[in-house]
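One protein chain is absent from this view; the other protein chains keep their places.
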Amino acid sequence: MNVPIAPVRPELAGPTWIPWLLWLVVFFGLLPLAVAYIVLAERKVAGRFQDRIGPNRVGPFGLLQPIADLLKLITKENIVPRAADAVTHLLGPVLLIVSAFLVLAVIPFGVSGSRAEVAPFGAVSPAEGSRLGYPGLAAVDTASGLLYLVAAASLSVLGVFLAGWSSRNKFALLGSMRGVAQLVSYEIPQVLSLVPAILWASSLSLVGIFNAQVDQGWFLGSPPGIVAFVVLMIASIAETNRAPFDLPEAESELIAGYHTEYSGMRWGLFFLAEYLAIIGVSCLATTLFLGGGMLPFTSWPLGAIDSVVLVNLVLVGGFVAKVALIIFVIFWIRATLPRMRVDRLMGFAWKILIPLCLVNIVAAAVWLELAVRRDRPLLGWLVTLPPLVLALAALVRLSRREGPAPVVGRDRLVRTPAAIPGVGGRDPS
Amino acid sequence: MLPNYGFIGLLLLAAVAFAVAPLVVVALVAPRKWSVEKGEAYECGVRTTGETWVRFRIQYYVYALLFLVFDIETIFLYPWAVSYLGLAEAGFGLFVLVEMVVFLVLLAVALVFAWAAGDLRWV
Partner (left out) sequence: MQLIFLIVSAVGLLSALGTVLARNLVHAALFLVAFFFAVACQFVLLEAEFLAAIQVLVYIGAVSILLLFGVMLTRNIQGDETTSGHWAWKLPAAIVALGVFGVLGSSITAERGRPGQSSWTGTATRPGGVNPRVGGPASVALAASPTGRSLASADLDGRVRLWLPSGRQDSAFPTAGSTASAVGFSPDGDLVAAADDLGRVLVWDVLARRPAFECLGGLAGRIASVAVGPRRSAEDPADRLAAAAGLDGKVRLWDGPGSEPRVIPAHDGPILAMSFTPDGLLVTAGADRVVKVWDPSPGRPDPGDALAVTIATEPGRPVAALAVSPVPPRPKPEQGDLDLRPGAPAAGAPALDPDPDPAEDNPGGPIVAVASLVSGEPGRWGLRVLDATDGAEVASFEGLDGVPIALALAPDSSRVAALVGPASLASASPGDEAPAAPSVLSWEIGPDVEDPGPVELPVDRSAGVGSRLAVGAGGPLLAIAPPGAPIAFSVGESGPWLSPRSPAATASAVVADMPRAVGDELMTRYVVPFEVAGLMLTAAIVGAIVLARQDSRPASAAGTAADPTALPAVPPVSPRGGDGEFTTVSVSETPGARPER
């Protein structure tokens, strides 16, 4: 009879200052640096798309351009409009930055151990016994990780509102109201498109989701997974106010939207927050649907190589490559697509993405039953793909049916009673 | 769990410091030449007229209301998604799936209602 040794979860071991400091260095040293060069890359890429060269004057290939930009921002005057609400004027960009950093705290960039030995939060089915998993290379791994991430991301809405409201500028206010409406509308499809991943991993912990993909393969490899990934990317682009969803800062109608009254380094904070948010959503999509840093169709370095460093060389490398690819696609979309009209933008979220997500959740459950639990992926494809395609087609048709945009007479919309009298037939004012 | 959130608190404070620090540097380095014109609201060079903090349409409020409904739904959907596999293995799969389909249908009814009532139409 051997006496079992009580398994002690590492998180119970108390605060560990050295990893914390290392993570702070990563967050506040590496990530801003990455942002600087992502900006440079975007300018270069955009230049190529537009048949230009892009910045190439400062340093070799323009590599010192970010530093020059930073120096320029720092030496610019710090202007706060006379009528602005000074404290909230500062609070807006700060909230955006905080939100962007907090989101990144739960992302597992790799593994912190090369042996599967911790039972991840969740990812356990009572009949199978506990499934082992790899400890993740994340600053924080909690049982509610994904919910925490969504909550942290939702803080940015408040920042956008405060920035526009505190400026006391009509364009800024209009931009921020538009921005908030857009952000809340696209937050719903974003949140709903995460559900399939949670469902399949049976865990809200991002490390648990990563481990589930080590078992089951990338979550992208199924019809509900593809739909969820695409919806997540669309919603994430809208959440970061990137083209073609950059209406809050549409320069042709709203000057610069909610950050009209921000200049110099204050504007730089918005800029930093935007690109940090892009990194954040790319990391999220990578972790949830592209298997983290895993190579496609194999979990090869995991379990085969014993050295954590070597395994992480592959995993973190793969992770960074995938994130870079997603960011490139975001640049590509920006260089390609024109800005959407505001009513189309809202209609797209509410009339196509959200109903599609609701259908997709059911499809994801069906996929789980057929392909994961009963191990019949082909049947899963046959059953889940047609309804999703049909739903998408029907939704597109339905949303196009509404006819041309309403005509605004004087300052109010005039609208006939809608198709359901008694509901739509109320006073339109 | 608490150490985790200790780190999150630290990260929050550090992020605030990280956002404010450049502004401190700017205050030390950047020139300061104040003029009345600089303090005006920038509205394409036209002097601003009227009250800025105007009243907005009810439409925004309706969107926020709808958003709240769908946001709260995540409280239900996420734990369901977490528990589904375990409950399915325990033999409750069909029941739990039907439960969620009913819930999603209820949500869809809300959405259809808002759609039919014209609340999803941006103006």
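Each chain carries a letter (A and B) given by its place in the written order, and its residues are counted from 1.
Operating definition for what follows: a residue touches a chain if its C-beta (ideal position, glycine included) is under 8 Å from a C-beta of that chain, and two chains touch if they have at least 3 such contacts.
Only a predicted model underlies this, so the values are computations on that prediction, with no experimental measurement involved.
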item: Which of B:F18, B:Y42 or B:W115 contacts the chain that the document leaves out; value: B:W115
item: Residue in contact with the excluded chain [from A:W23, A:F101, A:Y148 or A:Y186]; value: A:Y148
item: Residue among A:F27, A:F109, A:Y134 or A:F161 touching the omitted chain; value: A:F161
item: Chain not shown, touching residues in chain B; value: 1-2, 5, 53, 55-56, 58, 60-61, 63-65, 67-68, 71-72, 74-76, 78-84, 86-87, 92, 95-96, 99, 102-103, 106, 109, 112-113, 115-116, 118, 121
item: Touch residues of chain A, complete complex, unshown partner; value: 1-4, 6-9, 12, 85, 88, 91, 119, 121-122, 124, 126-130, 142-144, 147-148, 150-152, 154-155, 157-158, 161-162, 165, 177, 180, 184, 187, 202-204, 398, 401-404, 406-407, 409-410, 413-425, 427-429
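Just so it is clear, only the chains that are shown with their structure count from here on.
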item: Mean-CA-position distance for chain B and chain A (Å); value: 13
item: Footprint of chain A on chain B - complex, ascending; value: 1, 3-8, 10-12, 14-16, 18-20, 22-23, 25-27, 29-33, 36, 38-44, 48, 52-54, 56, 60, 63-64, 66-67, 70-71, 74, 77-78, 81-86, 88-90, 93, 97, 100-101, 104, 107-108, 111, 113-118, 120-123
item: Residue ranges of chain A touching chain B (in the complex, touch as defined); value: 11, 14-16, 20, 23-24, 27-28, 73-83, 90, 93-94, 97-98, 101-102, 105, 122, 124-128, 139-143, 146-148, 150, 165, 167-171, 173, 177, 180-181, 184-185, 187-188, 191-192, 195, 198-200, 202-204, 255, 260-261, 264-266, 268-269, 342-343, 345-347, 350-351, 354-355, 358, 361-362, 365, 368-369, 373, 402, 406, 408, 413, 415, 418-420, 423-424
